Structures are given as structure tokens and as C-alpha cells.
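Excluded from the complex is one protein chain; the other protein chains are retained at their positions.
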Amino acid sequence: MELLINLLINGLATGMLIFLLAAGLTLIFGLMSVLNFAHGGLFVWGAFAAVWMYATTGSFILAILGAVVTGVILGFVTEKLIITPVYGNHVQQILITLGFMLVLTEMIKVVFGPNQLAAKVPPYLAGSWEVGDVILIKYRMFIILIGFVVFGIIQFILKRTKIGLIVRAGVLNKEMVQALGNNIKQVFLFTFIAGAALAALGGALMAPYSGVVYAEMGLEFGILAFIVVVIGGMGSLPGSLMAAILVGLAGSFMAYYVPALSLAVNMILMALVLIFRPQGLFAAKG
Amino acid sequence: MTDLLEMRDVHTYIGEYHILQGVNFTAPKGQVSVLLGRNGAGKTTTLKTIMGLHPSKSGSILFEGNPIEKLPTHKIAQSGLGYVPEDQGIFATLTVEENIRVAMRDQSEATAERVDYVLKLFPDLKKFWKKDGGNLSGGQKQMLSMARAFVQDSRLLLIDEPSKGLAPVVIGKVIEAIHELKKQSTIVLVEQNFRMASLVGDTFTLIDDGRTVHTGEMGYLVENEEMKRKYLGIG
Amino acid sequence: MSKVLSLNKSIYLIIALALLIFPFVSDSRTWTILLTQIFIFAILAMSYDLLLGYTGIVSFGHAMFFGIGAYSTGIVLDTFGPTLLFFVLSIAIGFILAAVVSFFVGILTLRLKSHYFAMLTLALSGLFLVAAEKWRSLTFGNDGFTFRAPEIFQDRLVFYLLSLGCLIAVFIFLKRFVSSPMGHVLISVRENENRTASLGFKTLHYKVIASVVAGVFASLAGSLYAVSLRFVNTSVMTMDITLDALLMTIIGGVGTLVGPILGAGVIELAQHYLSGLARDYPIFERWIILFGILYIVAVIFFPRGIVGGIQSIYARLTGKKVKVAGPMKKSVVKS
Amino acid sequence: MALLETKNLTIQFGGHTAVDDVTFSLPEKQFKSVIGPNGAGKTTFFNLLSGELKPTAGEVFYKGKSLNGVSAVDRTRIGIGRSFQITNVFPSLTVFENVRLAVQSREKVRYTFWKSARSYHRLTEEAHELLKQVLLDNKAQMIASQLSHGEKRKLEIAMLLALDTEVLLLDEPTAGMSLEEVPAILNVIRSIKEQGDKTILLIEHKMDMILDLSDSIMVLFNGQLLADGSPEDIMQNETVQQAYLGGYEDDRSVRNA
Partner (left out) sequence: DGNAGDEDTVKVGVLASLTGALESYGKQTQRGFELGLEYATDGTMEVAGKKIEVVFEDTETKPEVAVQKATKLLEEDDVDFLVGSSSSGDTLAVLPLAEEYEKIMLVEPAVADSITGSEFNKYIFRTARNSSQDAVAGAAAIAGEGVKIATFAPDYSFGWDGVAAFKEAAENLGAEIVLEEFADPAATDFTSNLQKVIEADPDYLFIVWAGANSPWNQIADMKLQEKGIKISTGAPDIPALSIMEPLVGMEGFSVYYHTLPDNEINDWLVEEHKARYDGEVPDLFTPGGMTAAIAIVEALEKSEGSVDADELIGIMEGMSFETPKGTMTFRPEDHQALQPMYSITLEEQEGVPYPVPVLVEELSPEDTEPPIMNNPE
């Protein structure tokens, strides 16, 4: 029983962490339909910014803020320079964002040096509680909490404003959205920035979790984020949340019960979902 | 009589193609002006040029006396223009409700009233309120496209072939609606259904090969067999 | 029209001849090897173009077939001995495996739409990668294994000529393929799949055929690649290979076949020179940044790839552009 | 005798029954029109006949054989061709290439991969011939997406004609076509009818056109078959008068002026 609870909680926490990574991509890829291969780059910049801020100021809150600000700035620059020319053209998006990914990753080394950096958990979130045989890792509890908060905030914004609607409409028919009096460029810019900031936030929260940041981490986690967005159902935030939790739980249970398959668990999960429910777990609607 | 919209010697290129080669056109306030011409004459391009969707290369477009030819599309729309494109421009994976919500600029009482009005005009939309726009029938899409333009408080409505795909009885309702809308709005209509055009139009402008070739009172055209034969191939 | 074509043809011919003669006039084996690599990746990229450019399929799993070819050749030559006969046999085995796998993968995946299809291919090729890593008795895991190439390929010149020959053969085959009636149907699938079906074409058949042909040629590229290194490890199955194919195709020009060849050349050469720059000038230590910027600049200045760029420059030079298409004069009904 | 038949044909989307228990038959070489209000189920009915949609209940018969389980592609191949209400062409191919693909399909040139497509001269000639018929020959080399709306409609018709199927399902072929050109397209349709080897089902809202061409008219209302009969009978029908025509088409004199 304790075992199951442990697996469940850790799976949930990992899932939540993956959700934080994928939340930004849910906006950028899921909603705006931009194949952003540089997403992992934004994520790493967030992670490094947070580690650097934490090391210089000693404040975890400031570190998180610093990451988000980095995400916002990078998001702005990326959208203006890289994404604007290629909206609606997936082929060009692949090329240009992959190129930009190389730049982002390599710039990390220019700015922060080529080595991995240690990322520390702030003391008040370090360690774990033991309740019987159940081990509750504090930072993971924190992640679960933050995950729900972030989910709540984005969901609120998407539901309460027209932004989500305009983005979805804009992807279908940009001209028409404008002809109905909506400033699609601004909305896309805003959404992209929000996605980039979320990516950076994900990176910042990921860093203390694994204890280390390194320039190449973006590539690894970028693909994971794509997987989550697709199996959750393009553009569905609840879908991404559920998919992320599913990925987290599957990883946790597979590693325990069928360790031989843990390398393949994400791929198997994605293949199964796509074969049996091609539109993803939660298609954006209906 | 004042002109709400005025186009002076407008030239528009699409890519490398010189499509509009001198369009002069005015839409007198409170009237229905009809653009006529054969397929490929440039009617749709004229409307898109006004909306800034195919920006003009030269010439001027004045709306309420202000030049709008340099403005981005959304600014043009916000300054009081509504547009019903010929391909309806429905957001296929958005519901009917969402389609309409994209067009609503505010949550005001007046907007709510206009929504009520279009739902009365096209009860089908109410029936399929939560359904995807892409699943509507051809005629229902046409209604939805008009509804989207009508829920905005537009002083100028550009409507591209509204009768296309509509059942005769609905065309009748649309004609009534246009008469109704005329009270607050000015309307520019592209219409191939000459019967409908003649029933609602006050003035007409003939476009041929990207140029405006004739403008006048609708009644004049209805009577003028010669002109109808020459430019519209009827009679 | 036909004049332009013959112009194209003669350009191709001249380039092919130049490449054929090249190793006999230059004794730089670095160049021989670099060009051999380019030929091999050009084959891979062309096979990808058949999917992306002609059938409109974005696959993230192309490395799967490249890997199948590489492992077939590596394993056969390692187990049975480095003879020409076994080399040919290994290519044949690669073809058959790639055809079978791409057939089933196609049936399984091609019913899905764009993103979902792409991600499913990613998953399947990910599973192949895991299999290659786990089946260590056969593949030696991610460390991989070395093997001997047939004696005759010890001479890199022979292998250069073989690769060039394969490139030319694949190019001619694919060129004929895409300009055949079947090729036209592939294009129509790319343009509008539903409409193609309602014209009476079974679109799934066409997509599966394209995927099989592309898979088989990717496997050929993999076989050649393995022999060129005399070494195989799991890197042949990774996303990097797929991305290389993708980037080469896009940078060269999607749906052009020559484009991917140029793309392979540009990317390999840029990489070669930029990393050389880093060796000679320490400021270029971070040359990868320049490499990334190259992609970005390519998209901004050549949105349709190199071939697209050349075409529009050509069109401008020959003054073809000023078409006053517009509304055409009536040749209309006088009935 | 009946070439195309349906028995209790029904389809539901969620709770909504778009085509409701429709039983009809279309004799060989007849020209039948389908009318009905917007959303009555006309296009859906076509989709069921052409196999794009699968019925919830009921069956379609072609030459007496059930088409249950026969795919849309195969229905086209055995002789049921259709045009689309919403323009549906190959956007970045030229007008000519669009039509040639259709001709190619009819000629069953499907899996040839070694011969150059350019060597099929007959396909080329035929495509040009069809473009002439629908008055698009001067736009043959234009990219389809650059056509104006009305021009695309004409292309749509050319592609259907190219298939040369026994049954033609025409969904509002002239919607958006200019006044000047409707007669020409009508002539094309009329001449096909007069050749007498085609069976045609036409959806239109233009009553004068329907009355001019049809041997019989069927009326769909809320998915149900309200009436099926001669044009005169149908025009007398009370419901059709009120709920469909609504008086607007009563006075057709203006249009015919």
C-alpha cells in the first residue's frame, strides 16, 4: 500500500513537472500551431537564469522571477525575429527554430560557461517527510502545488478572455480574424511571450529538481514536451495536464514493475494513444 | 448627400499581378451600393482592398473623410467596417457561438441586442449554437458569416455575394434585413443575383477588367437593356 | 518549357561529369570523403523529399530506415565476411526490411493527420532506437561495433564512385517517379487528400507507396553510410539523422529533388568550414552559433530553399515576372 | 430500371438527424433536382450517396447492388461522380493540372510510375477540351488558388465532367457564378443531358434553372423526403411555396428580363 502511494505521489509530481515544461508548448504549439523546436532553448535559459539569480541573490523567489523575465524577453525577441516570418508554414518553422535552438544552446555556453551548474533547492524546500513508509519529498509537493496553480491561472485567462479564442481562430484564418477587428499580431505576440515565460518557469522549477542544469538539457526535454502536447490533444490545457500526469505515472510504475521497458515507456504510451485515439486524449473540443 | 467611403484611382497588386487598375468608387451614406461585374472582374479584390487585406499600391481610400489605405486590417475594421467575405471565412473548428464571439467587440447591451437580432433573423444559428462552424450546411455558413458582421456596430458593411447558397425564402429575409440595416449602416454589396441586387440596390458600380466602368442609379441599370447586355451578359 | 528542361538536363549532366572526374584530378582524400558523405546524405534527403515535398508527409521517423540499412550492412558484413557479394546481399536485406517495416508503419500511421502522424512516426522510430540499444547481442548497444568493408572499398575512390553512382541512379529514378502519372497523384495527395480520393484514387495506397520507396532509399543511404564508416552504433537511429534529412531537404528546396542534394552539400560544407574556422581562429570557438544563424538566414532570404531562390532569381533575370494576369479579356460566351 | 436507389437512408450527427429515412429512386438517364431549405440535408444526402459519409441506417443501391461498405473511391470508380458545394480543388496546381488529374483517373492511369506523364497526349488534349467547355481555357496555366470564386466553380465542374461518370451529383454548381456565365454553364449541363447517356442529380436554389432542366424534383425538409414528383406538382406544393420559396421567387420576371 505504502509502495503504491509512493509510486503514485512521485509519478504525480514528475507528471506535474512535465506539465510545467509542456504548458508553454501547449500555447505555442497546441494553440498557435507553431512547431517551435527552440522551446527547449527557452526552457534552458529559464533554468540557467534561475540558477544564476539564486546564486547571486540567494532568493528563490527572485530566481523564479528572473527566469520568467528572461522568458518574457526571449519570447519577445524570438517572436519578432524568428517566428513572425514563418507563421502558418510548418516546414519553415522547423528549419528556423532548429537554427535558433542551436544559437540559444550555444549562447548559454558563451554566457554561463560550458560546464553544467549545480542547482540547489532552497533550504525551506529541501529534504523530505517520512510518514510511515511513505516518503514525501518536499520539493515535489511544492511542484504539485505550483503545477495546479499555473494550470488554474492559464485556464482562467484562456476561459475568461477572448485570447484563446482569437488564437485558435487566427490559426484557422488569420485574415478573417483581423477583418473582424482583432489585432492578431499582438495576440500572437502576447501568447508566444506567455508560452516562452512558461517554458522559462518550467526550466527554473526543473533545475533544483534534478539538481543540475546544462546547455543540452533543452533538447531532451523539448521532445518530451511535444509528446505531452500531442497525446493530450492539441491546444487543450487540461489535456496537457492529464497527459503529463499520465506520462509521469507510467514512468514511475513502469520503472518499478517492468524496468526493462522504462526506456521505451514514453514512446509506447504515445504510440498507443495515437493508434487508439488519434486526436489525443482531450481534443481541443468535443 | 455625403459619401461615407470614397476610393480614388485605386491600384492593387496581388503578388506580381496588377489586379485593380484604377477603381473609383463611392458609397453614399445610408445607401446600398452594388458592385457588379463578371467573374474575375475584380469585385472581391475591391472589397479586400478596402479592408486592407490586399493593400492598395496607389490611390486613396477615404472612410468618413479619413484615409484608411495605410491602416492595418484590424484598425480598419475597428474604425467601423464589417466584412462578409465571399468564401464565408468560417472558423471551422470553432463553434457557432465562438465564431460569433470572435466578432463581438464588447459585452455591451447593444451588442447583446444585435446578437438577439441575428439569431432571430437566422434561427438555424441558434439551433446549432454549440456546433462546429465547419459542420454547418453551405447556406448556414453563409448565414453565420453575415451574422458575424451584423453583431458588430458597423457603419459600413461590405458584403460579398450574400445570396450565394441561400434558399429563396432566406434571400427574402436577407433583403428585408438589408433594408433594416440601412437605417444605421451603409452597405456595399457584391451580388450576382441581379434580382436581389435590383431589389436592394440604390446605386450600382460596374467593374470590368479591374476598372470601374460605370456608376449610376440602380433604377437606371434595371431599365437599360443595352448596358445590362454589355457588362452583365443578360437580356 | 522543353527548352528550360533541356537546359536543366545539361546542367545536371555537366555537374555529374565534373563529380565523376573530380577524384581523378584532385588527390585530396579529405574531399573524396567529404563528397562521399554528401552523396550519401543527399540520397537520404532525396528520399525524405519524396515524403515531405511530393506527398506532403512530415515524418519524424526517417532515421528508422536509415538505421535499418546501416545495421543490415554492418551485421551482415561483420558476421559473414567483408565480400562484395555479402555487401550486395546486405543492401538487399536492408531493402526488404525497410520495405516491410515502412509498409506496416505506413498502414499504421498514415491514416493520421499531420502532427499526429509525425509524432507517431517519432514514437515508432524511438522504439526502434530502444530496440537497437537493447538487442546487444546483435547491435552491441549504443557503443556499436566496427567491421571490415569489402576489400575493393579500401580504395576510397571506388567507394566514392559507388556512392556517386547510387546518387545518380536514385536521382534519375525519383525524378522519373515524380513526373510519372503516379507522381502527379502523390502531389495531388499533398495538395488536397480528400479531393484526390473523390477523383477515384486510393490515397492511402499512394502514401504507403511513397513511404515504402522513401524507406527503401533511406535504407540504401544507411548501408552506404555504414560502409563509409565501417562502424555502426545507435546514432544511426537517432532523431539527429531525421533532422539532418529534414534540414537538408528544407534548405535545398522542398519538392525539387535537386534541392536536397544541394542542401546536403551546403550543410556538410558549412559544417566542415565553420568547424575548421574554429580550429584556426579561437574566436570562432562557438561556430555552432554561426551555423544556427545560417538556418535562420536561409529561411528569411530563401523561404523556398536554395532551388526556390535560384528559380526566382532566374525568373527575375529573364524578366519573366511582369505578368499582368489580372482579369483576362473576355473570350467569353457569345451564345 | 432505377440506377440509383436508397432505402430508409438515415444519418445522425449526435442527436441531430440530418437525413431521415429517405427512400428514393433515380431512374437511368433522368435529370432530377433536389431542393429544400438550408440545412435540410441535401449535401449530406449527396455525401451518403457518394460514400463520403456512412449512413447510421439504411442503404444505397447502385444498379440494384447495395453499396454498403463500398468506399468513396470505389464509388467514383464504378460511376458515381460528384462536385462539391464548397470549392474543393488542388490549390497550388495549375488549372490545367487540376483537370488532368481527373482525366487521368478516368483513364485508369493510376499506378504507372516509370512513364513520364507528359507522354500521355490524350490526357492533355482532353483536359484542354474540358477547360474550353467551361470557359476556362484562357486560365489554364494559372495556379488554381489565384482564381476568383466564380472561376473556381467552373473548374470544379470541369473536374467532374472529366471523370465522365455515369451518375453526376452536382451540388450548387453555379453558386457565385456571374450572370453572364450561368447560361454558358447551363448549356454545358443541358448538352450533357441532351446527349442522353448521363443520370444527373442536381442541388440548386435557383428555381428557374431547376424548372428549366429537371425531369423531376425531390424536396428534402428537415432531413425527410417531403415530396418527389414532376416540377409542376412540386411548384404547387403548399409547404414548398411557403417554407422554401417564401414568395421571393414568385416574381421571376425581373430576373428573366
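Letters A, B, C and D mark the chains as written, and numbering starts fresh at 1 in each.
Assume contacts are C-beta pairs under 8 Å (C-beta built on N, C-alpha and C of every residue); 3 or more make two chains touch, one makes a residue touch a chain.
No experiment lies behind these values; they were computed from the predicted model shown.
Put simply, the missing chain touches A, C once the whole complex is considered. Within the complete assembly, A:Ile137 is the residue of A:Met53, A:Ile137, A:Ile193 or A:Val229 that touches the hidden chain. From the options A:Leu65, A:Ala255, A:Ile268 or A:Leu281, the residue with contact to the chain not on display is A:Ala255. From the set C:Asn8, C:Ser114 or C:Gln154, the residue in touch with the chain omitted from the display is C:Gln154, counting the whole complex. For the chain missing from the display, the contacting residue among C:Ser114, C:Asn194 or C:Ser275 is C:Ser275, taking the whole complex into account.
Residues 28-30, 33-34, 37, 133, 136, 140-146, 148, 154, 225, 228-231, 233, 235, 240, 271-272, 275, 278-279, 285-288 are the ones on chain C that touch the missing chain.
Counting the whole complex, the residues of chain A in touch with the unshown chain are 3, 6-7, 10-11, 13-14, 17-18, 106, 109, 114-119, 121, 127-128, 130, 135, 137, 139-140, 206, 209-212, 214-217, 220, 248, 251-256, 259, 262-263, 265.
The criterion applied here is as follows: only the chains that are shown with their structure count from here on.
Taking each chain's centre as the mean of its C-alpha atoms, chain A lies 32 Å from chain C.
Spacing of chain B relative to chain C, judged by their CA centroids, is 49 angstrom.
For chain A, the set of residues that touch two or more other chains is empty. With touch defined as above, residues shared between interfaces to two or more other chains in chain B number as follows: 17, 38, 40-41, 233.
By the touch criterion given at the top, residues 13, 36-40, 42-44, 85-87, 146-151, 154, 171-172, 175-181, 183, 205, 207, 243-249, 252, 254-255, 257 of chain D touch chain B in their complex. Partner chain D is touched in their complex by these residues of chain C: 176-177, 179-185, 187-188, 191-192, 194-203, 205, 209, 325, 328, 331-333, 335.
Contact residues of chain C toward chain A in the complex are 52, 58, 108, 111-116, 119-120, 122-124, 126-127, 130, 133-134, 239, 243, 246-247, 250-251, 254, 286, 288-289, 291-296, 298-300, 303.
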